[in-house]
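Missing here is one protein chain; the remaining ones are kept as they sit in the complex.
Should a chain be cited, it is by its letter among A and B, assigned in written order, with residues numbered from 1 in that chain.
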Amino acid sequence: MGVKHFGARVARLEDPALLTGRGRYVDDVNIPGMLHACFVRSPHGHALIQSIDAGAARQMPGVHAVLTADDLPAPMAGARMPMLVPNAAIAALRTQHCLARDEVCYVGQTVAVVIAESRYLAEDAVAMVEVDYDPLPAVSDCRAALEPGAPTAHRDLPDNLASAFRQSFGDVDAAFAGAPHVFRESLFQHRGGGMALETRGVVAHHDRITDLLTVWSATQTPHIGRRMIADLLGRSPERIRVIAPDVGGGFGPKAIFYAEEAVIAAAALLLGTPVKWIEDRREHFLAATQERDQHWDVEIAVEADGRIRGVRGSLIHDTGAFVPWGVIMPYIASATMPGPYVLPAYQLDVKVALTNKVATTPVRGAGRPQAVFAMERLMDRVAQGLGIDPAEVRRRNFIQPEQMPYAVGLIFRDGKPLVYDSGDYPKAQAEALTLADHAGFPARKAAALKAGRHIGIGIANYVEGTGLGPFEGVTVRVQQNGKVLVATGATNQGQGTRTTLSQIISDRLGCRIEDIEMSIGDTAAIANGVGAFASRQAVNAGSSAAMAAEVVRARVVQLAARALGVPEAEVAIEDGKAIAQSGNRPEIGFGDLARLSQGMPGFSMAAGDMPGLEHTAYFTPPQASYCSGTHVVEAEVDIMTGGVRLLTYSVAHDSGTIINPLIVDGQVQGGVAHGIGNALMEFMKYDENAQPVTTTFADYLMPMATDVPTCRIAHVESPSPLNPLGVKGAGEGGTIPAAAAIVAAVEDALSPFGIRFSETPLTPERIVEALTVAGAYKRAAS
Amino acid sequence: MKPAPFDYYAPTSLAEAAGLLARLDNAKLIAGGQSLGPMMNFRYVIADHLVDLGGIPEIAGIALAGETLRIGATTPQRELEFSDVVAQRCPLLKAALKHVGHRQTRNRGTFGGSVAHFDPASEQPMMCAAHDAVIEIASVRGTRRVPFAEFGVDFMTTALEPDEILAAIELPLWPQGHGWGFHEFARRHGDFAIVAAAALLALGPDGRIARASLTLAGVAVVPLRLREAEAALIGHAPEMAPIEAAADLAGAIAPLADIHASADYRRHLARILTGRALADAAARAAGRSVP
């Protein structure tokens, strides 16, 4: 089979429509008679609802309904939403009601919904809904939440401890008892948002003729959404179709299922009209899930030469008011901490705290950026403490390629032992250092200092569990018009899923890439699906695409051999045609073969033949595949203002075999931009009453084009032995080590002042504060 | 985030606009809409009537009248940014405008709109303060001219009465050959300033500083002229020692704190940025190159 597209920088098939305004996002779905929704949301971090008076709102022009919890159908009227990833370690199995019943636990929680003839009119009416709240004490900080006597985030819970668990291996006490050196750090990474440029949105439409409820949602997980809607509405999943159309960015928060999706579906059923809800940016700041918010107290024991003896400590994770995605992020964090290093002993005690803030669920990185920050900051402490170059300390501790597969000693989030499948960590760091001209840095730094400029370099390594199960499916079907229809439960929020799968299928099946039609993110197109999260689609859907295409190809060869009158071995497949030199005709096209595959009415099929030229494959990965990489950042600090400028950003990235370097480079560069935001800018601030105060793009700072340098990227390809393509995930690696590397670079730039940083975002003000304390601004006595 | 309902008026003369404003209750003026628009979409501002000043030729455009630059209120920031007369005669203004929002907002955002909106971190009221502008205000009661020092009243509050329209801004120009400097620290390009500092210096025939203007934005409820520091510069050569002394005076102010920055940080930046702006202004005034 010819390899034309796999591995090539194939321009994306998605682009022409998106570049001419012909994309179809959820807000582009317009149905005659459609009504528009706006939610009444809690203005309080914590309060009891005494009463809701919607009388005046219902009288407003253009208003068709105002729904509260009691107006919703059973079982969703009374039941809490299903937990998506339950875990035995969760003590407080707390998810929210679709519309609050008697208590609200974060600002922005859904209380009621207005359905009107336009969003403008719906907003007019929301202002007229009178909710009588009785405010309760709110808890905002996750450490304070775990103090004795803290207000509880839910009035019926005894405390705010949602979960506590320990990760450990080796004899950690012995590792510390005999250690020549121990270094400690207290670290914090603040929460931010996914902040896809497209907010969330839902359109629901019930067709009375077919009794089909169709829900378009800007979601990463339509199949999961269908299961949730079916449970909440008590409706057969067969009568529900969820479609994720073009989705304007995901980054994690669109992976979970939200109350609004169920409420809009219920409203469409109750009112008998299509209903649209498009989240506005203010709502997104209040009610779309966020992440990071982890406090780490950790210490590392090392030998005199910097080799690690053990790591131990504790972690407090802020889950917000609810636990919709379980305790995945602190779990992943605890399992990511060991990274690419030989770690003989490890112990981390994890506590998950409830607060009166919107729930945290995975945002690009999902616990890993915090863990890498913790480990890499410790490595820098070792380097500083022992006077060894940071790159050298890391080099001395790397797991070597010949140690692969490497068992870390923990169970990962996929329920399987944490075993690195492949990787070459020393090579990745060496390549990143070369890209960054690490060898030339001391000269650059000296020259800069001479000119009064302060530059620094920072390094961070990471290992990331990607390609998580349970499965993803792909159907490949050759149609009678010669086109190849591909259906998948994988989804696309910008990752180029269509292009990537088309590359795999066109090579393996032997068709032209432009003859592939794809149905993505539609529960009607394939029975089972999971969706986009955990950098899982290339592994899962990519492997399924290869498997399905090969089965269909074999069937094409079989049918073509019969039709052309040659042995199967003489059939060649190219560009959607089966070709043979010695047959009764030179070639037969896929369309004709598809017709043949249907047999003839009344005639028996050949023995063993299945009708149709199609196959559905569901690849189920045996465990996570572990991608890895090294980031090296060179930064300049204006010590007088605290301003940080990133001069160069170098990435060596190992996501196994690469399907499309153009797309993987884009994922890395985009991930780095998100990491820059986390490291230096993005700060979702809440006050002590858990009121969010950075709820605009003027106050919550996203990186701009002047903040993000163009990365230098090198690919190290260590194929994964765990899937037929050798691929690993690539969507999050750009973000994961960015904060660690950037903060290290800033610290290095300020090395003349001996300043240490242990939290993100690292703001200019924080830098000036530290410089002030270090005496940087004291004038020489004159 | 849709605005509350309002009725809309597009007068074509200043008199017509003033008449509408005198007659209508709860009316707001809109020019470029780059500040008012977001506040309406958030429903922080709910107006029953919106009077659009965009179609009134007499309050648009830039004119040089003697040694005064007259800027019509509805002149887009873009027009000033690319104006030859601004570049030649009022280079500080051009430098400051580069920090105002983004290309797309400067295309529509107006100088007068920003001055009337009076955000304390905005560069445009700051330019009025730096140049001792005179604000021309129109209403059905006539036209009055208000020195900028009396125009700013409090946080986002000006001397404009509810029925009054800011018609024009007059900037008295500094002599040819004056020195200027502008330094701003914002978190990102185009963001509102955490602190911005503007300096104007004119030298006397003796080569010493004869006239100085020092202004800070982002530190107080109104743009802050540093009169004491200005006075301290007079009579000195345009060199580092008097500049540092003036910058130290800037670093003695008592600034505001908000979610973007603490008072301590703003005080620190006030000193640093004033020093940098003054250094540039001194270099230019003395004919030296600016680093």
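Note that in this section a residue touches a chain if its C-beta (ideal position, glycine included) is under 8 Å from a C-beta of that chain, and two chains touch if they have at least 3 such contacts.
Everything below uses one rule, namely that contacts and distances are computed from a predicted model.
Visitor: Quick one: the chain not pictured, UniProt calls it what, "Putative Zn-dependent peptidase", "Homoserine O-succinyltransferase", "Polar amino acid transport system permease protein" or "(2Fe-2S)-binding protein"?
Guide: Per the UniProt record, the undisplayed chain of the complex is "(2Fe-2S)-binding protein".
Visitor: Determine which one of A:Phe251, A:Trp277 or A:Phe322 touches the chain that has been left out.
Guide: Touching the chain that is not displayed is residue A:Phe251.
Visitor: Can you say which of B:Asn41, B:Thr68 or B:Ser262 touches the chain missing from this structure?
Guide: B:Asn41
Visitor: For the chain left out of this view, which of A:Thr110, A:Thr199 or A:Ser597 touches it?
Guide: A:Thr199
Visitor: Using the touch definition up top, pick the residue from B:Pro11, B:Gly72, B:Gly101 or B:Gly152 that touches the left-out chain.
Guide: For the chain that is not drawn, the touching residue is B:Gly101.
Visitor: Mind pulling the chain A residues that touch the left-out chain?
Guide: 11-12, 14-25, 27-28, 30, 61, 120, 194-199, 246-251, 278, 280-281, 493-496, 662-663, 665-666, 669-674, 696-698, 702, 704-706, 708, 710-711, 734
Visitor: For chain B, which residues lie in contact with the unshown chain of the complex?
Guide: Residues 1-8, 10, 33-34, 37-38, 41-42, 50, 52, 54, 78, 101-105, 107-108, 188-190 of chain B touch the chain that is not shown.
By our rule, only the chains that are shown with their structure count from here on.
Visitor: CA centre of chain A versus CA centre of chain B: separation in Å?
Guide: Comparing mean C-alpha positions, chain B is 43 Å from chain A.
Visitor: Which of the residues in chain B come into contact with chain A in the complex?
Guide: 1-5, 38, 42-43, 185, 187-192, 194, 259-262, 264-265, 268-269, 272-273
Visitor: Which positions of chain A touch chain B when the two form their complex?
Guide: 119-120, 123-124, 127, 280-282, 640-643, 681, 685, 693-694, 696, 698-699, 701, 703-704, 706-707, 764-765, 768-769, 772, 777
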